[in-house]
Every structure is written in structure tokens, then in C-alpha cells.
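Missing here: one protein chain of the complex. Every other protein chain is in place.
Presenting chain A:
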Amino acid sequence: MPVPTAPPARIVIVGGSVAGARTAQALRSDGFSGELIVIEPEAGEAYDRPPLSKEYLTGSWSRTQLNLIPGGWAAVDATVIRACASGLDVQEHQVRLSDGQAIRYDALVIATGLSPRRLVADDGESIGHVIGTASDADAVREQLREGRHVVAVGGGFIATETASVARELGLTVTIIDRRSTLLERSLGTVVGAHIAATHREHGVDVRTDARIGSIRRDGSGALITLENGEQIQADVLVAGIGSEPNTAWLHGSGIRIDAGVITDARCRAFGAAGVYALGDVAHFYDVHSAKPRRVGHWTNAADQASVVAHNLLHPENPVGYREAPYFWSDQFGEKIQVAGHPDPDAHVDLLTLDGPAPRRVAIYTHGDDDGCGAVVTFGWPRGMVAARRLMPLEPTTAEMLVELEKLAAGARLASVG
């Protein structure tokens, strides 16, 4: 097959959340004038998901404030087909839809994201809420108005952010986490314990090392029995117990799947020409670690969108994706920001830096060469900007600390103007 040199005439994007929306925008910004089709079952404009367990759940942000594309899909001249993709024929270059239609593509972008796992009650049916879509969040928000006791299951960001929102709304909250501390898998035990302490200070009943034995339906709520026999009644039950990549529609297509769609460093899927994958569903080749990595963070999806669009439109001059890992959370009015991939086994220094306003940071030292693997800031966005600027230079922990200490002491960021 000859190396393609012209951009595709028709690009089909499956999935209309941040990865799909930002790819569509990047394609148009980069001059793509061909046909753009988006396959997305949810009605309405593309919306942003991180606020669903934060500002949107409290009610402080409206649905329109979540809109991802200024002017909506029309502004990027995209035709949105409201259907689920149910299959892919890479020989015929067609996406099959659940209603039987087939959509032909010249190039395909897989941006189908994740679906949250659900809790299962002792009757074998799923129980409780998840927060994956805006309608999921609407349902939780509705229940938070009436409920008294909110139980969040899981120790990750969905559970901790939901707990924070529920406390802000004045409700009683219990977190049931099977690990030894909150956010242990994402941030390790030192920072996890610090965040758990913040939750307890704000009145959250944090149960760690707590395993659920059974869940029984109890009116609109649930009665949870822990393995140690203890019972917890929930008016509102929210599960934040992880999620699965939406790849079922690709099974049997020849596209290589392993905990997501496997891609190379250029975000190209294996098993067919002209197929890309990005965002939460992509298990991409990470050039830092020389290993495949799947990242469920907003910034990863938006950054990969630029790479996918470029490679679709400039096949003669392709670029590789080099992740600059970053994510954030908002809990009890404080922005927690993370640069790098915190290794749960890293040595962690949790420090308060002196200055006009004392600054709390955590620095992760990975491996045995004193390399700074990750930085967490608490309510200090400028500190995070400084950390993100330094991270690509692969600083040691000492070098990172010097930079952050200077800034905390009152030094200005290096002028760029």
C-alpha cells in the first residue's frame, strides 16, 4: 500500500466527549475541510466530565457551563449521529451502528472512553449511583437534596469528591474504602493519609480497610454489611469503584485490544490502517517508560487530540505523543493538582514551604537516582505551573524543591514576556 500523502476526505470520530470534541476542534483549527462525522449516543452538546463530581454536583455550575465546544458541534461543522457504535469492519472501512446503519470512513478516531463499574446488590442486580454522565450526576444531585446519609464506596477521586460535595451540602457522609487509606492507588499512602485526615476534619466518616460483604436493597437506599459484620445504612449510595474501557464494539474487528485500544506513540491503533485511538480508552505507547500506559485524565485526552489531528492531516510529517502527566481534584474548597505519575511505592516528602502564605506540597522521589517523579500541590496553582514547567527537564527532587521554595518565598516565575 502506498504511503498516504493526502488527508482523508471523511473522518469519523466515535465518542463525543473531551477526546472526540477536542479532536474535532483540532482538525478544523488545522485546516481540515472534509467531512466530519461524530457518533455519540448522548443527546445535546459535548460536555466536560470532571465537574460532574465537583461543581456540577453541588449545583454551582449549570449544564451549559459544561459545554466543551464554544458554539457547539455546529461551530466545527460536525454531523453528529446519535447512536452507539456496535461493530467495526476494517476491510470495508465501516462502523456499524446499533440501529443497523453502517457509516463509511476514510479515517477513524476511537474516543469511546470508559464506563464506570457498578455495585451489585445481593439480589444480583446493580445498585447505587455512578457518576459517568451528566444524567448520572443529575440523578445523584436529585437524591442529595432528599438524602440524609450518603455512602460513597471506593477510595478514589469519584468517592472523595462526592464526599466533599455532600458535606458541603450539609449531609452525613461515610466513605467505604477497601484500601488502607484514601487515594492510595493514585497518590500513595503519605498523601492519601493527609487527604483522609482532611476528610475526617470535615466530618466524613472514613472507613478504610473496609470490605463490603453484602448490599441489601432498602427502599430507595441500601443496607451495607461489611465483612466484619458491621452494618451501614445508606439513603444515597454512590460507587466510585473504577471503570472499564468501552471496547466491546471492537471485539472481532482485528483492532488490538488489551485493557483499552493498544496504540503506538502516534496514537495509531494496531490491526487496521487509518484508525487512531485516544483519551481514556487508549492504551498508548508511553515514550517515557517505554511501556503501554492507559491514562484516564482530561489533559491526556486533550493533548492527544492535537497529536491525532496533526497525524491525520500531515501523514508526511507525523509526530509522537509525549505525555506531560497532569490531573487535579477539588475537595473541601482546595484544588489538589498533580504533575507526573505518582508511584505508590515512591519516597514521598510532604512539606510546608515557608513564605507569605505557607505552601503545602508533596514531592515523589522515584527510583534510586533521586529523580523527581511527581509533585502534588494543595491550593497553589502557581506552584503547580512551576512544577509542570520543570518536569520535562527531569529534575532531581532537590532541584524541584529549590524551584518551589523560591516561588513560595515570593520569587516571581521566570518572565516569559
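What we mean here is this: a contact is a pair of C-beta atoms (placed from the backbone, for glycine too) under 8 Å apart; a residue touches a chain by one contact, two chains touch by 3 or more; residues count from 1.
Keep this in mind: contacts and distances are computed from a predicted model.
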Among "Ferredoxin", "Iron ABC transporter permease", "DNA polymerase V" or "Spermidine/putrescine import ATP-binding protein PotA", UniProt's protein name for the complex chain that is not shown is "Ferredoxin"
Which of A:T189, A:Q233 or A:T299 contacts the chain that the document leaves out: A:T299
Which of these touches the unseen chain: A:S29, A:N228 or A:S289? A:S29
Have a look at A:T181, A:S253 or A:Q337 and name the one touching the chain we're not showing. A:Q337
Touching the unshown chain, chain A contributes residues 18, 22, 25-26, 29-30, 48, 50, 65, 67-68, 70, 298-299, 302-303, 305-306, 310, 324, 326, 328, 335, 337, 380-382, 384-385, 388-389, 413, 415-417
